[in-house]
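Have a look at this one before I ask anything.
Every protein chain of the complex appears in place save one, which is left out.
Which chain is which? They are A, B and C, in the order written, and residues in each are numbered from 1.
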Amino acid sequence: MPENRAAPSTAEVRAFHRTLSNWGRWGERDQLGALNLITPEKRVAAAALVRTGRTVSCARALPTEPSADNPSPVVHLMTGTATEHYGGDYFALAPHGFATTHIDALCHIFHDGMLYNGYPIERVTAHGALELGIHELRDGVVSRGVLLDVPRALGVAYLEPGQPIFPDDLERTERQCGVGVEEGDILLVATGRWTCRDERGPWDSRERLAGLDASCLPWLRERGVAALGCDGVSDVLPSRVDGVVLPIHTVAIVAMGLHLLDNLDLRRLGEVCGAERRWAFLLSIAPLVLRRGTASPVNPIAIF
Amino acid sequence: MPENRAAPSTAEVRAFHRTLSNWGRWGERDQLGALNLITPEKRVAAAALVRTGRTVSCARALPTEPSADNPSPVVHLMTGTATEHYGGDYFALAPHGFATTHIDALCHIFHDGMLYNGYPIERVTAHGALELGIHELRDGVVSRGVLLDVPRALGVAYLEPGQPIFPDDLERTERQCGVGVEEGDILLVATGRWTCRDERGPWDSRERLAGLDASCLPWLRERGVAALGCDGVSDVLPSRVDGVVLPIHTVAIVAMGLHLLDNLDLRRLGEVCGAERRWAFLLSIAPLVLRRGTASPVNPIAIF
Amino acid sequence: MPENRAAPSTAEVRAFHRTLSNWGRWGERDQLGALNLITPEKRVAAAALVRTGRTVSCARALPTEPSADNPSPVVHLMTGTATEHYGGDYFALAPHGFATTHIDALCHIFHDGMLYNGYPIERVTAHGALELGIHELRDGVVSRGVLLDVPRALGVAYLEPGQPIFPDDLERTERQCGVGVEEGDILLVATGRWTCRDERGPWDSRERLAGLDASCLPWLRERGVAALGCDGVSDVLPSRVDGVVLPIHTVAIVAMGLHLLDNLDLRRLGEVCGAERRWAFLLSIAPLVLRRGTASPVNPIAIF
Partner (left out) sequence: MPENRAAPSTAEVRAFHRTLSNWGRWGERDQLGALNLITPEKRVAAAALVRTGRTVSCARALPTEPSADNPSPVVHLMTGTATEHYGGDYFALAPHGFATTHIDALCHIFHDGMLYNGYPIERVTAHGALELGIHELRDGVVSRGVLLDVPRALGVAYLEPGQPIFPDDLERTERQCGVGVEEGDILLVATGRWTCRDERGPWDSRERLAGLDASCLPWLRERGVAALGCDGVSDVLPSRVDGVVLPIHTVAIVAMGLHLLDNLDLRRLGEVCGAERRWAFLLSIAPLVLRRGTASPVNPIAIF
């Protein structure tokens, strides 16, 4: 039973901040982190994957109703309706919402008083993030996307909330799907979260969520993953690492400069991958240009 | 002087609602309008344009400060800073904002009590748009993009606020750039708006803005444009059509089912097109999945 | 058992719109309704009740966390903290929230296409209420307040959710407390709602809530109540009147022009009334001056 395997110790996770660090790798003033692994050539090769012209969203609809896994819903109000001369509206949201599909900026997570690349956390002020803001991604995140649909490889509908994914689960999924994660890829990991929610109803996902065990961190670094997305929050919850609530978020973002996409909906993507019998595609992610912001809601589009 | 040419009469514009109509063309229950012109084959051909792997945003940063052309700025507040354990924020906006890059849903504009395809405007309620909402675009708008940089073709830095663009201006630009607008293309028209603003300061753009004369409407229909974007609002303001404030918006959206992108920033796109000596590219637009919404802020990404 | 008594029939409630109407009573263009019953002399007499100088709030804290009885919490965000040079914040709310202490403007409720005093509902537009907006109360609502603490008179800690209050319950409470409701009074009716919530936890209060039976409507009119407040929403829920969800709201607001205060917290007021052995006091209510608004959160202050 994979669940019984121990997570790395607190000391091991702490050591990752040194051994997996990308600080300085792309210059002292770098703002992009592992996105630097997406070269123009990589993008050209990714575009060459487009063969049937099908597109698929990887986003959930913005959650406008409160629920156990979404205590702070998006406010959506109409400002123009049938009685006016136009349809108009207004919305308000905290993009890091627990059920909102979003991409974290690298300024989102702190460790030992530092941000990625050694910027001091004091750069994240009440006037916004003066370094590593989401606007740094204004030209989009476009590369090859690879979906690893772990429940499919394990022959289940979904992972149990709280079930960790280990590196060999990722590799088994690669082998079964005939796809290999390569440098510059955007890796999307499916845990079956929304299928589980449909079946069992919403639960407080801050307490239990399937996701990557901290032992996946060296694997992500080794493979040269450029950005990581998940239908959960990438981290398994609880993390099983004493005193480290979110080891994947912390090491990936702060040490590795790896952007994370949380709360994707990968069900339709999985269906299309199955139907097309391929698990790699052109993936285009276009964060809103919110200066000094810490995240953006997104609608990542896979193009086959 | 093109400015002296008359705009179509009110009666002519009104007739466009009949002569240019796409109602029923893609079925009685169609929600996508002219986006139906983007076939899978079109997308595959567009992806084949990716040769250098460069990406360029067509969005302005979300305007968070008030100005003459942006009376209702985006609210952006930080919820987590250096004194907390993370960087977090919150934002609120009306996506149709006069300086916000956004895509209009087809429910945005009404004519004679009707929406595109004959849906009654009563379908746009205080609980959202029950037809033609922005969520219908959840799988993205991906096709060949073509930039027509009109000031460049006319040898000026920018058009004057209020200056109309006629079909022969569009065609002259096509010839000079060696590009032709084809069925299923997303057409982006640059007027030099932001260059003008940089030079002269902001002005109330609801009163004067360069854009397409209403006589371009048949041209757009003929060419099979799938979506239309502009650094202004596509319409020239004032429209010079008696009693019709926004003839392009009204006929394009309601009669033709043509999605409009407003307030793009096309300056960097123009530079890259010039440097790459080509005015066509893969364009990916990913509206947020806001159920029953009337628009979405977007960050359209051109891929070369 | 009072619960077994029948509520008025649908026809009877409908008749109240005619028999209890105040339309035209204070002029064709009246905007204040029953607040006209608060004369300057009434206010002077109310101020003469101030004898000990004690003040008590009748408001709940604005609910910033979601709960079963508050699905849309108030958003409260800090914009200035220890790292800045000042403390600053921002908040957003829908004042009619189910757990928010607020006063309804007379434009809040519609009946047969009409507002109070015969204004057509078309005056409530997407640009705000052109008649009967909350700003009409800019000079405050100041009069004698009377608390009728019904559970106290019935010898219980709180009424059961769904339990109706009848006119004779109100009169029994008057007799027991030695107080009589008079013309121009602001009547506050306690049901023990928050004590019940503390004991049993929150429930969906839209489904069941103690409050006035529709048979209280003639009594309110007869007594000349100027404004009515409750720790619930004045209406008993369900109303037990076929096809009329909120008979008190509908008849009181639309026919009688009676302003309602919802979701008060009357526990401390009850304690002070008990300690002071009097159930009447000077009451000051100061709605925010929101032009064309439909309600305001308020903090009514009782002065003893």
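FYI, contacts are C-beta pairs under 8 Å (C-beta built on N, C-alpha and C of every residue); 3 or more make two chains touch, one makes a residue touch a chain.
Everything numeric in this text was worked out from a predicted model, so none of it was measured.
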| item | value |
| --- | --- |
| Sole residue of A:81, A:100, A:117 or A:215 that reaches the chain not shown, by the stated touch rule | A:81 |
| Touching residues on chain A - with respect to the absent chain | 75, 77-79, 81-83, 90, 92 |
| Positions on chain C contacted by the hidden chain, ascending | 39-44, 47-48, 50-57, 59-62, 64, 74-76, 78-82, 85-96, 101, 105, 107-110, 121-129, 135, 138-140, 142, 282, 284-295, 297-301, 303 |
| Touch residues of chain B, complete complex, unshown partner | 65-66, 71-73, 75, 78-81, 83-84, 92, 122, 125-126 |
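The criterion applied here is as follows: only the chains that are shown with their structure count from here on.
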| item | value |
| --- | --- |
| Whole-Å separation of chain centres (CA-atom averages), chain A against chain B | 30 |
| Approximate Å spacing (C-alpha centroids) for the pair chain A, chain C | 48 |
| Residues within chain B bordering two or more other chains | 75, 78-79, 81-82, 90, 92 |
